[in-house]
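Omission of a single protein chain aside, the complex is shown with its protein chains in their original locations.
Our next item is chain A:
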Amino acid sequence: MSDIVLQTRGLTKHYGGVHALVDADFVLRRGEHVAIMGDNGAGKSTFVRQITGVERPTAGSIWFDGREVQFNGPLEAREAGIECVFQNLALCDDLDVPSNLFLGREKVLFNLGPFSILDRKGMRAATEAALQRTAVKIPNLANTIRNMSGGQRQCVAIARAATFASKLIIMDEPTAALGVQETAQVENIIRHLKAQGEPLILVSHNMRQVFDLVDRIVVFRRGRIVANLRKEETDGQDVVAYITGAKTQALEDAA
């Protein structure tokens, strides 16, 4: 098949009379990192919610990995191979790192239904391997999430996504709440994923970060995709102009 990982055609979402997302045509290719930018309420998060199965689109179609998909919930998207790092992280504060990484897909030694014996050593070893693969450094795996800094929490969430995402990772403002050093760490992980050829969609407000990390920038404005820019052919001012609506691009297909 083609090298297209994810494609949406005419993706539309209405909340009552509010047209949050209108006719979004979007394409993501294998190994590509794409940033989604736009002002608050431009439709970025709405778009992410449609492709991760959190909501059902009003109209339009989603093609993932060569076939049309309709997710009935985030779980189905996850099973199809899309992992999302949400802004609210979705970690369990009272569990340690391996437990969070394997939450809902625990390794088991003996299968006794709900009372199956956990393979704690196996999950620990797999966690160490996963963290190494994603270049995430967490000094103490036995620590609970509650006792970790914002950056460490984010790293755990990203490591989980990267470990289980067979096909696509989506990050919704992964560094919004982080300090400078922590942001640098998360960005390193994203570079690492790029080097490994993992496709990624990054929702971000941070212009410097976007130009550092991605190949292509897709700008949303008032629920529509208004620009699709290769990084080399644009600059910060240009992108800001599209975000604010000072400039528009005639788009046939965001490819």
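The criterion applied here is as follows: a contact is a pair of C-beta atoms (placed from the backbone, for glycine too) under 8 Å apart; a residue touches a chain by one contact, two chains touch by 3 or more; residues count from 1.
We adopt the following convention: contacts and distances are computed from a predicted model.
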Name per UniProt, for the chain absent here [options: "Zn-ribbon domain-containing OB-fold protein", "Glucose/mannose transport system permease protein", "Monosaccharide ABC transporter membrane protein, CUT2 family" or "Dihydroorotate dehydrogenase"]: "Monosaccharide ABC transporter membrane protein, CUT2 family"
Contacting the left-out chain in the complete assembly, out of A:G43, A:P57 or A:P74: A:P74
Touch criterion as defined above, residue of A:V18, A:L103, A:A129 or A:A246 at the omitted chain: A:L103
Residue of A:P57, A:G151 or A:G223 touching the missing chain in the full complex: A:G151
In chain A, positions touching the absent partner: 74-75, 78, 89-95, 99, 103-106, 108, 112, 114-118, 120, 137-140, 143, 146-149, 151-152, 155, 178-179, 181-182, 184-185
